[in-house]
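Have a look at the structure that comes next, please.
With one protein chain held back, the other chains of the complex are shown just where they sit.
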Amino acid sequence: MNFMSDNVSGAAPAILQALLDANADPAPSYGHDRLTARLQDSLRTLFDHPAMVSLPVATGTAANAIALACLCPPWGTIYCHEQSHVHVDECGAPEMHTGGAKLVPLPGADGKLSCDVLSDALARARKGFVHHQQPAVLSLTQATEAGRSYTPDETAALCAIAKRHGLKVHMDGARFANAIAHWGCAPEDATWRAGVDALCFGATKNGALGAEAILFFNPADAEQAGYRRKRSGHLFSKMRFLSAQLDAYARDDLWLRLARRANAAAHRLADGLAGLPGARLVYPVEANEVFIDLPLKIIEGLEAADAAFYRWDGTVVRLVTSWNAEDAVMDRFINLANHLARHDQRST
Amino acid sequence: MNFMSDNVSGAAPAILQALLDANADPAPSYGHDRLTARLQDSLRTLFDHPAMVSLPVATGTAANAIALACLCPPWGTIYCHEQSHVHVDECGAPEMHTGGAKLVPLPGADGKLSCDVLSDALARARKGFVHHQQPAVLSLTQATEAGRSYTPDETAALCAIAKRHGLKVHMDGARFANAIAHWGCAPEDATWRAGVDALCFGATKNGALGAEAILFFNPADAEQAGYRRKRSGHLFSKMRFLSAQLDAYARDDLWLRLARRANAAAHRLADGLAGLPGARLVYPVEANEVFIDLPLKIIEGLEAADAAFYRWDGTVVRLVTSWNAEDAVMDRFINLANHLARHDQRST
Amino acid sequence: MNFMSDNVSGAAPAILQALLDANADPAPSYGHDRLTARLQDSLRTLFDHPAMVSLPVATGTAANAIALACLCPPWGTIYCHEQSHVHVDECGAPEMHTGGAKLVPLPGADGKLSCDVLSDALARARKGFVHHQQPAVLSLTQATEAGRSYTPDETAALCAIAKRHGLKVHMDGARFANAIAHWGCAPEDATWRAGVDALCFGATKNGALGAEAILFFNPADAEQAGYRRKRSGHLFSKMRFLSAQLDAYARDDLWLRLARRANAAAHRLADGLAGLPGARLVYPVEANEVFIDLPLKIIEGLEAADAAFYRWDGTVVRLVTSWNAEDAVMDRFINLANHLARHDQRST
Partner (left out) sequence: MNFMSDNVSGAAPAILQALLDANADPAPSYGHDRLTARLQDSLRTLFDHPAMVSLPVATGTAANAIALACLCPPWGTIYCHEQSHVHVDECGAPEMHTGGAKLVPLPGADGKLSCDVLSDALARARKGFVHHQQPAVLSLTQATEAGRSYTPDETAALCAIAKRHGLKVHMDGARFANAIAHWGCAPEDATWRAGVDALCFGATKNGALGAEAILFFNPADAEQAGYRRKRSGHLFSKMRFLSAQLDAYARDDLWLRLARRANAAAHRLADGLAGLPGARLVYPVEANEVFIDLPLKIIEGLEAADAAFYRWDGTVVRLVTSWNAEDAVMDRFINLANHLARHDQRST
């Protein structure tokens, strides 16, 4: 019963198999192999964008930082949510890779940015004023740190504001699959058709061993990317082992199937827990995360039973479900919580 | 017959098996798992150094750049061979990670630095002169770009000079296993007992999918390493998949067994080709690389037969052998070369 | 009637004379001259600190950025007021010079940080958590962007919190003279005796042509400073021309005499304007800046009469007085405002 993060889960069988297959024969290094070429095609097909440029890397932090560095000069500002991973949880990776850009954290309910907040921030920016870092990038997190996600229309509205002010749009898609699976929309509608310039298409959390693809929807934005990837140490010599993971992930809807299973498990948990006395679902479930306020006794009882999860804030806990979630495990957790709730009430 | 690089080979069965085993159960992320702890122990045992600090990363460029950044301030100089990978082939990764250190390329036969050249360079340095970048690190490549390697005594002599001038010593060990397998020495004698402060212990070229360990023999040098790894994007969430590779590699002499096989293949090639008319072995074989000057007709004939290798310089070619080299393949290549040589002579 | 900034004023006669004197004879370059040595002594005397290390630079941005880079690693965080110059008005200079540190803007009335806000922010920081940039520096602005200033006791209380959390303390003293002149305290009591580690001792705004001294009260903190100054381009070959300005400034209380005159002018303005109908002094005057809310008609009338000042926010204007302020000019401005007020009332 480990709900600490989707990072605790391992790799999906189809992805492991692709890795084993890739190992069968020698292959050119540094991405000059057939699998990396095939991956480019797979991703272009998946996103319905024949000119898109993709670069595999191994971590989400690398994907975000390299993408942002391609979109933002050292004197640029990156507008992001105040809880966003790029601002809070990457120990300054965007600052390092961009050469010192500034992240501007913006507030917003449920980890989401609103058009009003973004417009206000941009209205305060002084373009061309040499004393101030200059507006350069809007960074959206899909799904958000609160387990919610943007509809294509919401993304498009935010991108429209960004574009009016000359900003590029970056999307941290560490849980992109979960968001798309939730809305059931086409990935192209949620990204470039809505105005996103670069997507970090996450796979690690959703069934890969460690693989993410940076997608540039405008080839010109990708011109620096190869050099930035190499000099930051993220160009794999045996690239095919990244490409194999991502190619399997992108094919046959695997990414969506894995995400749907994780999302379903989150809903199962939310449905099973929300009715407990004293429980309160904090955010709507729009991906594979459940934020729920529980009585302390229940929290402690679950922990005592070796259930692992994150104490988010006070008595709000975060439960993250994975691509390999099993109904039986969810139900065991739910039953245990119910049992604790009954026990708790009786003892009161 | 692919001798382009040891990067073209895949992963060794024992390493793949370790990866599959690591996938069996969920595990804490970001290195808080049992495998990563076990790896630390394995490496401490292997290097006979109970306080050593190890950090797994996925690429050699990352290992080198992060290690150098921990040893060298932005205003420092890194003395290295003029052909060294850190200077020539990393697109400025050390410059990026250190925040702008300067690499000072030094000449030396066979990719090796000599005490005289190093002493001369350090004698010219002006310590404390604020206009000049300051001597900070000696970087050695083991084995060198020319397929030669340093004996423990040679390393110790170079380190002694470095230490007298207050420098730290970094060793790029992308092919460390091949060098150690060649000399048959203990890894600790070739590193910290000789004065090396940080070793990038390579596994990728020698049978891993993508895994290297940065080893700091002085724990104080490692204090920044965790932050530098994270902010450069090299902290894996599913770290156990790096640790599994490295742990299998470090155990039961796997690293040495793989390297010995690659080295033996290089010797087999060198022995089989050196006697060809017009052939000349350029460097002694002290690892898994053969540099040999061959008649152009032979080179072209081999290439026409789909043998892959690197044209190093004029008619000098580089042949790199791998952990999974097969005698039959070596012999096929040698026989073909012999056949071409006979044909060539007849036609002259 | 130019109250745009204290930057619009020129250089004080004594400082110009020192510059002319310094020009009489040739002198060693890069700070090896007698004037620079004398300046070091003057500053040590002034701050009653015989081991203090001082480095002249030409701009406040340089002073702040170099000082911060000496105190903060690339993965560090710098806590500062959300209106502080280092965060808002230096186009990312701290980010550039530190190699990517993160500034954490904190709220606070009148541009001042409070112990509560600082304590809360530090309580939220997770020391040693590799995903987060690490608390490294508290940066105080003296006087603040709102023209207020910290008493020695307030500084000491903030420094005490910072020290308990292992932070270094930087003070941006672009208007340090004005703050000290206001409180009439000893400069050492307002700095190192209160816990400040590095002070950017500003002179440019207060009568120099362009000169600031970075003061390190702990010599160990200054070890990197010479290299950081040089490689950022801030080591003057004809250093004596910076030192001459600063030495004159530090001697015979010139810095205080100039600041007192500017402060007195600010008080004269505040006193003369605060009683106008519809006027409201926004902040207490504790340096050489007046923030006052005025009826729009008066603002427009003053501007029409070629009075120059900054419209801060809505109908709040900022009036900055200089070291060479003349009572007659203040009175002319006050009289004009009074005239406009009477006219305004009559016309309503």
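As written, the chains take the letters A, B and C, and residue 1 is the first residue of each chain.
Methods note: a contact is a pair of C-beta atoms (placed from the backbone, for glycine too) under 8 Å apart; a residue touches a chain by one contact, two chains touch by 3 or more.
Since the structure is predicted, the reported quantities are computational estimates derived from the model, not experimental observations.
Student: Among B:H131, B:R164, B:R280 or B:R311, which residue is in touch with the absent chain?
Tutor: B:H131
Student: Write down which of C:H165, C:K230, C:H267 or C:R332 is the residue touching the left-out chain.
Tutor: Residue touching the absent chain, from the options given: C:K230.
Student: Among B:P26, B:P56, B:G99 or B:G210, single out the residue that touches the unshown chain.
Tutor: B:G99
Student: For the chain not shown, which residue from A:R228, A:R260 or A:R318 touches it across the whole complex?
Tutor: That would be A:R228, which touches the missing chain.
Student: Could you list which residues of chain A touch the chain missing from the display?
Tutor: 30, 73-75, 99-100, 130-131, 134, 224, 226-231, 235
Student: Footprint of the hidden chain on chain B, which residues?
Tutor: Chain B touches the missing chain through residues 74-75, 88-92, 95-96, 99-103, 130-133.
Student: Determine and list the chain C residues touching the chain excluded from the picture.
Tutor: 2, 4-5, 7-11, 16, 19-20, 22-30, 57-63, 65-66, 90-93, 95-97, 204-205, 209-210, 227, 230-238, 241-242, 322
One rule holds for everything that comes next: only the chains that are shown with their structure count from here on.
Student: Need the most distant chain from chain A, centre defined as the mean of C-alpha atoms.
Tutor: C
Student: Same or different: at the chain A/chain C interface, is the fraction of residue numbers used by both copies above or below half?
Tutor: Over half shared, hence same.
Student: How big is the gap, in whole Å, between where the Cα atoms of chain A centre and where those of chain B centre?
Tutor: Taking the average C-alpha coordinate of chain A and of chain B, the gap between them is 35 Å.
Student: How far is the middle of chain B from the middle of chain C, if each middle is the mean of its Cα atoms, in Å?
Tutor: Computed value for the inter-centroid distance: 52 Å.
Student: On a C-alpha centroid basis, what's the spacing between chain A and chain C, in Å?
Tutor: Computed value for the inter-centroid distance: 43 Å.
Student: What are the residue numbers in chain C that touch two or more other chains?
Tutor: Residue numbers touching two or more other chains: 74-75, 99-100, 130-131.
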